[in-house]
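This is the structure I have questions about; it appears just below.
Excluded from the complex is one protein chain; the other protein chains are retained at their positions.
And now, chain A:
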Amino acid sequence: MYGLALLYIVLNCGISPSSLTTAGPLRQAALPQNRRALGRWLISHRPVRRQCGFPNEVLRRSLAPLAPLEAPPPHKHGSSMAAADRQRAARQRLQIITGHLQRPTEDQLITAAECKAPETKAQEPGEQRTVPRRRQDVMKWNGWGYSDTKFIYNKKGQAEFTGKRYRLSGMIIPGLKDWMEGTFGASLQHKTPATPLLNSSALQPPTMNEAFAEDLKATPIPFSVEAEDRVFRAHGHCLHEIFALREGKIGRVPDMVVWPSCHNDVVKIVELACKHNICLIPFGGGTSVSSALECPSEETRSIVSLDTSQMNRILWVDEKNLTAHVEAGIVGQDLERLLNESGYCTGHEPDSMEFSSLGGWVATRASGMKKNIYGNIEDLVVHVKMVTPRGVIEKSCQGPRMSTGPDVHHFIMGSEGTLGVVTEVTLKIRPVPEYQKYGSVVFPNFEQGVACLREVARQRCAPASIRLMDNEQFKFGHALKPQVSSIFTSFLDGLKKFYITKFKGFDPDRLCVATLLFEGNREKVLQHEKQVYDIAAKFGGLAAGEDNGQRGYMLTFVIAYLRDLGMDYYVIGESFETSVPWDRVLDICRNVKACIVRECKDKGVQFPPLSTCRVTQTYDAGACVYFYFAFNYRGLGDPVHVFEQVEHAAREEILANGGSLSHHHGVGKLRKEWMRATVSDVGLGMLKSVKDYVDPNNIFGNRNLL
């Protein structure tokens, strides 16, 4: 494996392997001449894992006199940061890097199995990865996110967000209780607590394929048959999945979990799986909301979950072409953090980016919040490597565009784990933007808001992100405002409210808000901001401040935790999305929301549901719309069934209103039934024939999509 890593470096630097044999020629021939360039070179070619790294001796010598180096300025908020700060930051980063390189070198030993992460050693702070093998150690086994973070009602009956990880953490949210009671008719008296611990006896005994296990043991690839490990990989985050876990109900789960550490491990595992007829289910971040991770109940073979979380290195960064080659198991937040450290970013920020993985993004055709600048995953991917039962598929070059028949990447993107495992991806990267600015606009009603977004799209001047929330979500966002300590702030809030509702005459039950995020250099951001606000003004929009905007985006990550709180009090909910032409946006929003309300009532739900939507992305020809719906299920015999019926009806309504089956969540097993109608018979046949060729024995048997 060292050989492989070395080869990448060599190809990148344009030097021959022979020149690496001695220190002298390397220093003279390959290392950049001035220190500044060297610094950048180092950043971009920084080996992420030391054991796959450089001949450290060489580098240590060259790095010694690097102190006053200036790095490209990667800072986020405003350009107010002085040059000195910039330098300090750069120096710090370099010190960290130097630190890596200067560490004692017992792991310099080079072996063929070198790509494996050492288990015993504590990782460097900068190298801290979010996802350990035992995910249950940091994450909830039956809910969203980190174990230490959740919404609770404290002794005073006030909502509180625990933990320390988020801006909202540790804060009291005074409005949440009233909102929950008012919106759902929920009450603190009626609790539905979850089963606290996993009862291993509820699990079916694993269907072991002994021959496979034997062969696997012969490799250094770690695996587990522990109940907790297996249960964690048997689900995504659909409502029915989490609901069942909370009730302690467990269906078919994988019989074994394996943790490959690199591409070659995956090749080996797939080989063995083919040999022993094993069903492999790739597992990335586990954030699926399409039942994609559910084990097919009809599967009789041994099911092995292939957890990619330990394949999480950035293998190289190519500054000349602005690309990075990354292992597919890396989760979004790690990828961004690590790239940020070297002054870059991918800019791909799906709402699930804390936990979802690069491979998962590719496999589901993910979309990020800032796609207006950086593009969706299909725009970001330059090269993909995928291991299939037929072998490894990849392109031979990194040309930015090719006319070579249908793009084979598009068989991989959106394949949802049915064809193979994505192991390595080359992504576009961008320098971290110099300046970021949030913003928000209040519109008198949703119609005006949509009209404004359409105009912004028409003029192709959408900021990095622009989202329009409807009135219900606006109120919801309001309910999530943390307690303000200063009287002045609350006074200001009151004043703002007065200005908008009384002075400007906005109806508080109709107004809606758009949140904005601008990125770029300062001057352009300000110019851009003005352009967008001018358009908004034409549609009756009023600028409503940076805070509202920022809070809107912050809530994105927090909102997922809220479902667990709801589920403690008889409230179940889910979100789903679609994409739709511009002329249909208003109609689809109104109709789907109405459909949810109607269906809930027809199905006997005793309380009015929350049925709300937001427009989250704009395109030239349409928009992406996100729906949230939730209801209080007290009095229902089979709430999950009712829930599924309502969701089904809502999806039917979406399709009948010209919406797509999915914008970025994927199809999984949840939306499979509509695939034929969506892509036509021939289209489905095409996909099937690819599956038949690539995986004739259905090794990747998660039965998604087709």
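In this section, a residue touches a chain if its C-beta (ideal position, glycine included) is under 8 Å from a C-beta of that chain, and two chains touch if they have at least 3 such contacts; residues count from 1.
Everything below uses one rule, namely that contacts and distances are computed from a predicted model.
With the options "Phospholipid/glycerol acyltransferase domain-containing protein", "Cytochrome c oxidase subunit NDUFA4", "Large ribosomal subunit protein mL40" or "Transcription factor IIIB 50 kDa subunit" in hand, the undepicted chain maps to the protein name "Phospholipid/glycerol acyltransferase domain-containing protein" (source: UniProt). Checked against the full complex, the one of A:Ser290, A:Ser356, A:Thr418 or A:Asn591 touching the unshown chain is A:Asn591. Only one of A:Glu214, A:Asp583 or A:Asp692 touches the absent chain when the whole complex is considered: A:Asp583.
Touch with the hidden chain on the side of chain A covers residues 447, 583-584, 587-588, 590-591, 594-595, 597-598, 601-602, 607-608, 655-658, 677.
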